[in-house]
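What you see is the complex with one protein chain gone and the rest in place.
To keep things simple, chains are lettered A and B as they appear, and every chain counts its residues starting from 1.
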């Protein structure tokens, strides 16, 4: 480690990210490129400090509320790690065991859980048109609650996955690429294949592919989105990706051929997802309480998936990538053929070769989340980073 | 904020609350008026300090155990906030996932969960004659455990709602009134209408109305308890209210007319509850494992409730209150007509108008709980408050 904390501070000094202060993180494409780079830089700075046993606790007390509408090991632990790194205690709002589901308004609950909350992390990715909207409702409620003198602080929202984007995943993925290719400037012109892959399971969220095409196009990458016909993602996000590419000098191409996407790719990201139109239908069926319809839809989708078992990330396909050595990425857990299922997204030997890189990819997420919080809370992040170093409290006390 | 911490310390210096040290909080009427005022004052002082970014962590480590026999978002988060504010980590004893339900004695469990516990918060409000008694059993067990050298400290009990009282709710409500009317002395002679209201749900605990009449009568208020015939509260608590009123110069009146209660009221608290006699019957049926009896009772009670749909807090009724502007209170969540149910406790427009006040009311609870703990743990609270200010650790670190 020949870097020093000053390196990161210098980098931040060259960026404009004033608008992040007292703000929230919903979608990556609502942030400027300099704001995104500020997140990457603070994430690296926090990791540097943790690795050098320098405390980064900016909260001496305070809560980080997690509200998950879907089970999650990875995101839950990443959020808990990020909160702990900054000094917040995690308090889970489990809708199963709370009264939220019983007719309470979002506004009320949002205030009731926020009395000491500096952060609220929400994962709500199951229903189209709902998750992101719900997050905005929560933010509106606590903003008003703070103005009205109910809350001593306005908690910052971190989108831990919604129906549109999965910003903490996409940003962690991007930070992995930045380190892998030796700098954010080196991503320009690199080809990323975000491709659908076969999975025997049903209804995987669209937020990962959407997040990837929405973010990588901003970093000047050549993004190819590949999927079988009928597996379209949200068209709004495709528009975002096109616009991003035009602005960043990258590109955004769609294809129905996995082979075309893999051809000469520097990075491949093969992953299953449900068709957007099916997810929309499911949302309506769910709204109507039509369980029979949901069961029928599930059967149809599984049958539809089974037509595309050839969408697998094989060694053969990997050979066609740039020098046969594209970086394989996944948000995990992957459906590994012959390991976690009979036929899946990726051949076991491919997955095995990239295991260490995959785990490193995941290891950036706690720091990305912590950086989002840090930038929302600190008016002058550079000064605080410097002050934390000067404060010199050990993360681990030893003699 | 033109107050200073010294204002609160001066106020405490004028009060006698020595007996709170190393003691527990079961029922408000077991405390002297000066002790209650000490809780309000410390709650305000802690809020002042948090608002001014002064750390109030008196525990550098230690656990706050929460034991909930009923689901709760609000109380759970309030307890977690209070513990966090003072430096305790919350550890939930979920009887679902623990072995407590499987024949263990209270004494054993109480000791087993208390090795590092400075506080135990219990909510046990479902069965008449059980909740408060259970809390005493727990306190007796840990007091003995501490004497026997098993526990390094005797954890303080905070009653987070029992079958008799809901002291953290009633105290938070009172602190709201103190701020709303500009001082505890201004509560004298104000009329409070604690009235039953219709709800389509069944078996709501009695501890809120009991807590309100038990506490507000001590503050010199004119308390009217209104409910349909057959919805009596615990007669012991009515006796307490009468005695309190006699001593404080307030009054305690019972009526079967909601209109009479609302007439010229300064404060209205319309809320559903189950009849005490029915709750007693349910406790016996439950004890006998008589599920059929419980189901029958539920049906009977819902039918009985439905006879009183006119017990609703309407705009019309609100107009009859003092200047048409009584403060509307509720412990939340409320059954709002046309919002959370077809017909409920309160008209939507009334609820909406008081929303901010309702959330403020709730916001006092974490500070009330923290104050109860602070007063039980600190031998000289004034000196410690002063020392915390002088210590000058920031709650949130920023440059």
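Simple rule for what comes next: contacts are C-beta pairs under 8 Å (C-beta built on N, C-alpha and C of every residue); 3 or more make two chains touch, one makes a residue touch a chain.
These numbers come from a predicted model, not from an experiment.
Asks: Please provide the labels of all shown chains that the missing chain touches.
Replies: A, B
Asks: Hey, which of B:111, B:224 or B:321 is the one touching the hidden chain?
Replies: With B:111, B:224 or B:321 as choices, the missing chain is touched by B:111.
Asks: Going by the contact rule already stated, which one of B:53, B:186 or B:384 would touch the omitted chain in the full complex?
Replies: For the chain that is not drawn, the touching residue is B:384.
Asks: For chain A, which residues reach the chain that was dropped from this view?
Replies: 47, 50-51, 55-57, 71-74, 76-78, 80-81, 84-85, 87, 89-90, 332-333, 339-341, 355-356, 359-360, 362-363, 365-366, 393-399
Asks: Go through chain B and note every residue touching the omitted chain.
Replies: Per the touch rule, chain B residues meeting the hidden chain are 57-63, 89, 91, 93, 97-100, 102-105, 107-109, 111-113, 115-116, 118, 145, 148-152, 377-380, 383-384, 386-388, 391.
The working rule: only the chains that are shown with their structure count from here on.
Asks: Any idea what the CA-fit rotation angle from chain A to chain B is, to the nearest 5 degrees?
Replies: About 120 degrees of rotation relates the two copies.
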